[in-house]
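Missing here is one protein chain; the remaining ones are kept as they sit in the complex.
Lettered A, B and C in written order, each chain numbered from 1.
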Amino acid sequence: MTSSETRQPTSGTTPSPESTWPPKLDGWLDAVARRATAEGILSSILVPVVSALAALLVGGVLIAIDGVNPLSVYHAILQGVFTKSRGFSYTATVATPLVLIGVGYALAYRARVFTIGGEGQYLVGAVAGTAVVTAGGIGDLPRVVLIVIGLGAAIVAGALWGGLAGVLANRFGASIVISTLMLSFIGDSLLQWAVRDGIRDPESYNANSRPITAAALPSFFGQKTHLGFLFALVLVPIAWWLIRRHRWGFRIDALGHNPGTLDANEFSSARVTLSVLVVAGGLAGLAGMVETTGVNIRLGQEASVGYGWDAIIVALIGRLHPVGVLIAGLGMAGLTIGFESAQRQFELPSSLVSLITAFVIIFVVWGDAIAARWKETR
Amino acid sequence: MDTLFSIATVEAGIRLGLPVALAALGAIINERSGVLNLGLEGMMLSGALGGYIVNDATGSPWIGLLAGLLVGALTGGVFAGLVVTFRTSQVVTGIAFTIVAIAATTYLFQLRWDIGELPPRVERLGMWPLVALTLVCVAGVWFLFRRTTLGLTISAVGESPESADALGYNVVLIRWMATIAGGALAGLGGAVLVNGPLGLFIEEVTAGRGWVALALVVFAGWRPVPAVAGAFLFGLCDAAQLRLQGTATEVPYEVFLALPYVVTLIALVVRARRSHTPAALGDPYVRGAA
Amino acid sequence: MRSVSRRFGETVALDGVDFEARPGEIHALLGANGAGKTTLMRILAGLDRPDTGTVEVFGQRIENFEPGPIRALGVALVQQHFTLVPTLTASENLVLARPEGALLPPGRTAGVRVQKLVEQFGLEVRDGVPASQLSVGERQRLEILRALDADAKILLLDEPTAVLTDVEAERLLGVARALADQGRALVVITHRLAEVEACDRVTVLREGIEAISDGAVDGYTRADLASAMIGTDTSGTITARTSRRTQAAPVCLRVRDVSLGRVSSLSLDVGEGEIVGIAGVDGNGQSELEAALSGRSAAESGEVSISGEPIAPGDPRSRRGQGLAYIPSDRYSWGLIGPMDLADNLELGRVLPIRPNRPARHKAARPSLDHWDVRTAGPHARTSSLSGGNAQKLVLARELDEHPSAVLACYPTRGLDPEAADTVATRLVAAAEAGCAVLWIGAELDELLAVSDRIEVLYDGTLFGPYLPPFDRAAIGLAMAGDAADRARSATGGEAGPP
Partner (left out) sequence: GDDGDDTADTAPATTAAPETTAAPETTAAPEPAAEAPKMAIIYSAEWNDGSWGEAAFDGGNKLLADGTISDVVMVENVPPGAEAERALRDFAEQGYNPIVAHSFNYGDNVKTVGAEFPDTIFAYAGGFGDVAGNVGDYDQPFYEASYLSGILGAGATDGGNVAGAGGFEIPVCVGMYHAYLAGARELRPETEGSFVAVGDWIDVQLAKEAALSQADAGATMFVGCGQGPTFGQIEAANDIGGVSTGYVGDMAALGESVLSSFVWRLDRVFEQMVADVAAGQTEARYYSVPLANGGMDVLISPGGEAKISQEALDLFDQRLSEIQDGSFAVPFVGEN
């Protein structure tokens, strides 16, 4: 068998003379994860909400400095999400890739597999899926078939891109944070080449793929929201069930808590690492294709809008729990939509808006850290 | 083809490599102490803006460089406060930090030069003083890790913080210092970009050089000399790539965009476990938790 | 140290302990696992702070419990676990501990410093290779050298001999004596009563309270100390088996020419119903043997099989299917998942593709927990909340409940109190008597003597033996110290049988 190749780099040879208990932890992440399982649902909601509010407060000062009344801006944000006719469907649309990628991240982070490669997997998935559905001779297939093979190709491509990081980690001990970061940049270059040359629409003036109209995702509930949101909604309970009731979910958690024990008693931790990277990659790839076929008409140079990065934050704020990811994804999407709307209304500088959104992220992370420390000292 | 193998190509490679080399040196100090710095791009960009504004105000590119260094150090301090003292996730904080820096520099830049005002050209430094500066920095970093107790201490903190702690070293303080130093060099790199032969700032002027620098650090196995050599190598690749476009060679230029990252991945694989990754890279330190 | 107390949550590690170390003396600190010895020393070294109580060093009251200033007063602690920086060489580790200015000394000067220390104290270490490549003994010696290099007036040694051979341990105590004679104060933590005799004074801790406080060593017999440690009169060993197997049984666990790391070409058979003890000092290949036999790592060559079927490395579920139970040496690294609940831990290795819901899982776990007397709040409790003994019982419950055909038990009593250790041993003996092949890798010879049908000594990756009952304790002890290996080496034929 191939087991000698897949075994953990550290196993066996240099055991510690003393058992360390509890095992070394990334304290902050552990605090986050622990709260997801047991202690205080309240604090898991309270901390991010209070932190986000604090960030918005600071943002409000900046808005006021810019000469606009922050209260009316925040009012416009709420309006943009809750009262504008398409507020909800926009929010759902933006949340879709965030949740799809975020659930993948959540699974990986539960296993303490620190991938940050969602963006690259998303792009690679979009490129592969688009390549397949815009390939010559395939356009005559029925729409359903086209959609399925397009999404399938995207999932496979994303999974391979993620799996590559897993193979590098298992075989060569390459750091997953670093390799997935590299693979994200490489994925972007791949996209640039693909739309400029590889799968370019020869008719198009600009660097674009052919239109994917034949494989466009239908919308559902007669809404502006495309079917992809349904995928995200379905994925959440599936992921939850996997974590709670499936062997694979058990292994993921076991890997996160103690790879040595998993290895010695249940399953090769290297293979669980690989599998979780493959699944997270596949979900990110799916997100890429869902966005291309659900929202856009074709794949262009600007396909990288950063969902793969934002989803990291969504996964963490969502406490690595699928339901949490859904809520955080919707929250983040709502913030995006609301700010967009307010930005249009008040003609705010775009840099100010991105500054405030970035503050929200930092404050939430910071708030978590403060809460964790406070818990520690008690 | 003769233009390809000319002194000019080499010089172009050096110019392109300088800012990246400095940022990579910063990241080395920073990461050898165990702090992963995904905020590097943001620190570079902050240093670039700081250097530009001060150069514009004082008319001295050297003071501009100093300002870039200080602004970089300041960003390093803020980052250290979050990840070292508050022990926030280094990955998320780093990414968010870069987002903040891009937004903040754009915002400030636009606040300073409103629409309709072209950003002024500032006094510039030639390539050779900057080469000298970079060589001084690389020698300094090399010296720090090879010849000084402080360097040994930083490495020890990145390798085994509990050991350093038990010996009475202040892990938090050393990580603070290393992160500030890392930010300072990254900021200097940004300032060198705008106060060097370019003499200009525009939004996101660093254009991803911080990420290349991060890749280089891994590629170089956290050693200063290979990192700087790598920076110049990639600079040379870019310079050559631009010169190749006229000729018949049809390598897509996206290959060159991806080159630093591909080579880093290959380096991760080829040098496998000898990659000298600081063992505690990315782990916050809490006494007694291990 | 005066009435020092320290609590960790519910655990009271120290409860009003007084402690003194005097110049020119070696002070032995004894206590069962978890008695609070390490905590006391960590406080004295500034790595931890007392909740109440005071600490004075040379008459100076410590207010600021930080390692730096206390080191400066001349207190050096050699911790129970290694604190060398693994990537640095011996000389670099020394420089890190006591820099001579802002610049590093040139390579040669640093090397000379190591050499001087080695000669001065007779503790041999290699320079020029990263500490991670040194042997356990070398690392321990380097730790001590590093402490001595600081010219410590008060030297605290936390279980320095635990990983050393007897010969090495004896040498170390000799060094300790020489240091005391130079006027230093030494504190040595140990579990070996024999070593106490080489000390001047003794303090015994039991559950955070002094059972013997600062007594002269001469005033106590070993039995006194042992009973002070464990609080009963039993001398702390496991009840010996009344009957042993004598006939050869059909081979169940077969090890053929296995090589991995330090272990080279090792062969061994364990028959059905037989307990084979592997004696030896830690670091002679036990961990590699454990890794290879448990299937955690693939052997570099050779084969392990159960009833003729080879064990597939990296596939614990099939190992379990073949009937090999595995009690790991380090239950927290290889046996249990602390943050998961007890029921989940019982399921390890036999999780169904689709698991029942949580209440059903908890219900299913209950009988097993009751049967093994795992004292806990219930199947929903986090495994990390278990005490050492109960954690071990949980491992046993999982591993032995399915009537395995072979058991690989690695230090199964490590960290347990005598009563718990006895329970574990009894259960393993019962398993053997039910026909199970048991391979018991142990460190405490008395324990192995009590339970084994046959003992082999592992020294430097090679087995010496077998030794059969009635056991010759002295011969086995010598073999553990490498005597048998020496003789085998000198006799070219390589005759390594029992005397």
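Please note the rule applied: contacts are C-beta pairs under 8 Å (C-beta built on N, C-alpha and C of every residue); 3 or more make two chains touch, one makes a residue touch a chain.
All figures in this text were calculated on a predicted structure; none of them were measured in a lab.
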item: Partners of the unshown chain among those that are drawn; value: A, B
item: Touch criterion as defined above, residue of B:Gln110, B:Thr148 or B:Asn170 at the omitted chain; value: B:Gln110
item: Contact partner of the left-out chain, one of B:Thr9, B:Thr58, B:Thr85 or B:Thr148; value: B:Thr9
item: Positions on chain B contacted by the hidden chain, ascending; value: 3, 6, 8-9, 12, 15-16, 19, 106, 110, 113-121, 193, 197-200, 202-205, 207-208, 238-239, 242-243, 245-246, 253-254, 256-257
item: In chain A, positions touching the absent partner; value: 84-86, 90, 93-94, 196, 205-207, 211, 291, 295-298, 300-303, 305, 337, 340-341, 343-344, 347, 349-351, 354
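Keep this in mind: only the chains that are shown with their structure count from here on.
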item: Touch-based graph of the chains, sorted into line, ring, star, complete or other; value: complete
item: Remotest chain, chain A as reference, centres from CA atoms; value: C
item: Centroid distance [mean C-alpha coordinates] between chain C and chain A, Å; value: 44
item: Chain A and chain B: spacing of chain centres that average the CA atoms, whole Å; value: 27
item: Contacts with 2+ other chains: residues of chain C; value: none
item: Chain B: positions in contact with at least two other chains; value: none
item: Interfacial residue positions of chain C with respect to chain B in the complex; value: 45-48, 66-72, 77, 79, 83-88, 92, 95-97, 99, 101-104
item: Contacting residues of chain A [partner chain B, same complex]; value: 9, 20, 22, 24-29, 114, 116, 168, 171-175, 177-179, 181-183, 185-186, 189-190, 192-193, 196-197, 309, 312-313, 316, 349, 351-352, 354-355, 357-359, 361-362, 365-366, 368-370, 372-373, 376
item: Interfacial residue positions of chain B with respect to chain C in the complex; value: 146-153, 155-156, 159-160, 162-170, 276, 279, 287-288
